[in-house]
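One protein chain is absent from this view; the other protein chains keep their places.
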Amino acid sequence: MSETILELDRVTTVFRTGWGRGRSELVAMREVSLDVRAGETLGLVGESGSGKSTTASVALGLREPTSGAVRFLGEPIGGPKQRRARRGLIQTVPQNPHWSLDPRMPVGLSVAEPLAALDGSRLTAHAERVTELLRQVRLDPALAARYPHELSGGQRQRIAIARALVTNPRFIVFDEAVSALDVSVQAQILNLIIDLQARHGFGALFISHDLAAVRYLAHRIAVMRLGEIVELADTARFYETPEHEYSRQLLEAL
Amino acid sequence: MTAVIRVEGRRRSVLRRAWDYLASFDGLAKTAMWTLAVLFTAALLGRLFGLGGSPTAIVGPRLAPPSLAYPAGTDSLGRSLLPRLLEGVMTTLLLSAVAVLLTAVIATLCGIIAGYRGGRTGGLIMRVGDILYAFPAIVLAILVAAVVGPGYVAALCSIVLVTVPLMTRMVGQATRLVAQRDFITSAVISGVSTPVIMTRHVLRNISGTIAVQGTYALSVAILVEGGLSFLGYGVQLPGSSLGLLVQEGTLYMVKAPWLILLPGVILVLAILAINLIGDSLRDRFEPREARSLE
Amino acid sequence: MSAILDIQDVTVEYSTGGTIVRALDGASLAVRAGETVGLVGESGSGKSTLGSLVGRLLPGNARYPEGRVLVDGHDVLQLGVKELRGLRREQLGFIPQDPISALDPTMRIGRQLELALRGLPNDRAALLGHLERVRMREPERVLRLFPHEISGGMAQRIVIAMTMARSPRILIADEPTAALDSNVRSEVTKLVFGLARDAGTTVLWLSHDLRSVGRWCERVAVMYAGRVVEDGPAEQVLGSPTHPYTVALAAADPAGVQPGERIETSSVDVAALAASFRDEEEVVAR
Partner (left out) sequence: MRLLHWLPGRLLSAVVVLLGASILIFAAVRSLPGDFAQIVLGPLSNEEQREQLRQSFGFDRSLPEQYLLWLGNAARGDFGLSLASQQPVLDELASRLPVTALLAGMAMLVTIAIGIPLGVYAGTHASTGRGSVAARIVSTIGISFPEFVLGCLVVFLFSRFDLGLSVGAFTSPTADFGRGVVSLLLPALVLSVFCVAATARTTRDAVIGVLVEPHIAASVARGEPKGFIIRHHVLRNALIPVLTLTATITAYLLGGAVIVERVFNVPGIGSYLVLALDRRDYTVIQAGVLLATAVFVIASLLIDVLTGLVDPRVSVAKKGRGA
């Protein structure tokens, strides 16, 4: 069995807002446990408000959980200091193709940015590697000089994937990464992710409200509802015999 | 359209690109820019080559109406008004520009820190801004002038204190919008350091807001300088500024109306021009479509 | 039987800052009274433009160089302001994609419903009746709430109540469930089609999802690059599509793929071609 990349161990996250009588608490994650192994994609499905976005920021080390442990490669994931130390090992492909890239920067430089952050080099020092990555995501390397608004939504999302891959990370979070795309473009991006994972062996957390996309590329599926994981199973098993009532509902809605 | 300009621009000189950029503004804004350019050039010529004569020399009869010899008439001491006007334009524009430059630097720094970092420092910055904002502009200005002592420094400090709170607030808001964007989160996850994120991503994406708010701050600056000098707390004699000239003009309003009309009109024109440029910049950076209800 | 909605060879262009973008390029569609038609297309295909065109609801920079749109025999593009308003009020109904933003954020639900029902009985009992028709839970309480206090599903029911109150002849629904959670989607869809059937309303259902449309509509029309490229009974369009774009679209849907199977993206070349040339906003410029 391959190495465990990321592990969430009974993670609970509570949001507190307001004060005095107006104070309210919202449990965004309740005792969530999951793990992602090398070369594997864990799909996380849930409706809006189910807590999957919070799970994403916890898994990325952006938010500290109220209780429970988050381990990356066996070590506690820690705060901002540790984030600087393990930079390049975790990346993300965000949801909205409009805002996944800095609109004021040629996309080639956006792809180079994580590399430059590794050793403090200039953004322009990585042209060769950028060309290589653009080829890998099946884009014309000449597009590196373009700005995001000169590209289509699908192209922008490919650039975001190239950017996430440029440091050879061990773990990538895809946060609704294909949800805003048209079906025809979405299929290509899904296939691209599958191919790149086979080649690079990163572990992936693929978060989406779209069960069809998740079950197409995930090896295992976790279903989240009201902050809890109600079912976590191999994709094949999930198809055949969904155990939880809510999972069955989701499958029927397809 | 911007893309087209940029692609062509790569092969052209900086001057040429700047010219192209200015040429892309609408007619109203272009007229405004020309107005400012003419005012500034005339003032510069006055300063460098003594256009219109010396601002302090007594050259003729007192309160003479505009004529060939004295294109803008003479004042109560028999000084020609034209060179004093030119000096006033220079003082007002330069003083306001320097003050707004200071404001822009302070407000951008504070706004980005408050908007991006938030937390206690950000809260403190915003609170101090709120406190300054609670003072009516001209009251704050004369209070500062009284403490510092009337003069250029007082005018400069007042303008900065009056314009900083609002601009900080606007920069802070713009920063908060940018900070929520996915590309910032991606940069954080990639381990890009906070100062780099602030300059590389945040600053670039709020540059439009800074340009627009800076322009509006410039028009406020001229208003404040004028008001302050008018009340006697700004630029002092024998110096000259547009506000001071208007104030002088009030004394001889009936006998020599040109003394108040000329500086007054120039002051209004300058502020109007700057506001028009601000509007045009805003339309460019924050485009809005208009709808009808049919 | 003649068509209640007859779109004939329409071209729509938007002019923005000197450039002209063509959103519809000779689109034609005829719908008979009582039919349920699913209009399928991806972003930039022109389906939303076509939907809004039925009520001439396009932005002010839209031009109509060619074609006609007939609603019950009236040429929509030639109507005066008053007649057009009457047509929208009495004959047409629109359900937008994002229901919460379709409600006035500063006004309680009850009051907006009351305003929307202007000219019809709009006392409290009538309002409650309309909410019960869309199977709203706790209608009394909902009337007192503001739009930001209710869920997307509830908001969409309110919009549906407003729209169906006048029993429109034609209902244009633009991806009305896209912004909703999947467990509410089928309920809301069922509700719309149920109310439409009861009122004898013709439905034009806009969607990007070929399969879900096939489940609810008798007829499916597929749009691509500003035209209707395929049009026929649902089972025929889904079962044996003829246009290469429809074929590609059907193949690209991951929900239709068996476990372990790979989507053949080589067959999606048509869409890929389109995707590389256009953007959501830039549509099909030429």
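Quick notes
Just so it is clear, A, B and C label the chains in written order, and each chain counts residues from 1 on its own.
The criterion applied here is as follows: contacts are C-beta pairs under 8 Å (C-beta built on N, C-alpha and C of every residue); 3 or more make two chains touch, one makes a residue touch a chain.
Computed from a prediction, not measured in an experiment: that's the story for all the values here.
Which of B:77, B:146 or B:177 touches the hidden chain is settled by the complete complex: it is B:146. Residue B:272 is the one among B:45, B:153 or B:272 that touches the chain not shown.
Seen from chain B, the chain kept out of the figure touches residues 126-128, 130-139, 142-144, 146-147, 149, 169, 219, 223, 226-227, 230-231, 233, 243, 246-247, 249-250, 253-254, 257, 260-261, 264, 267-268, 271-272, 275-276, 279, 288-294.
Panel shows chain C; residues 55, 57, 60, 85-90, 92, 94, 96, 98, 101-107, 115-116, 118, 146, 148-149, 159, 162-163 of it touch the chain omitted from the view.
Here is the rule we use: only the chains that are shown with their structure count from here on.
Two chain pairs, B-C and A-B, are compared here, and A-B has more C-beta pairs in contact (counted per touch definition above).
By the touch criterion given at the top, residues 17, 59-60, 81, 84 of chain C touch chain B in their complex. Those residues of chain B whose C-beta lies close enough to touch chain C in the complex are 1, 289-292, 294.
Only residues 3, 181-183, 185-193, 196, 200-201, 204-205, 207 of chain B touch chain A when the two sit together in their complex.
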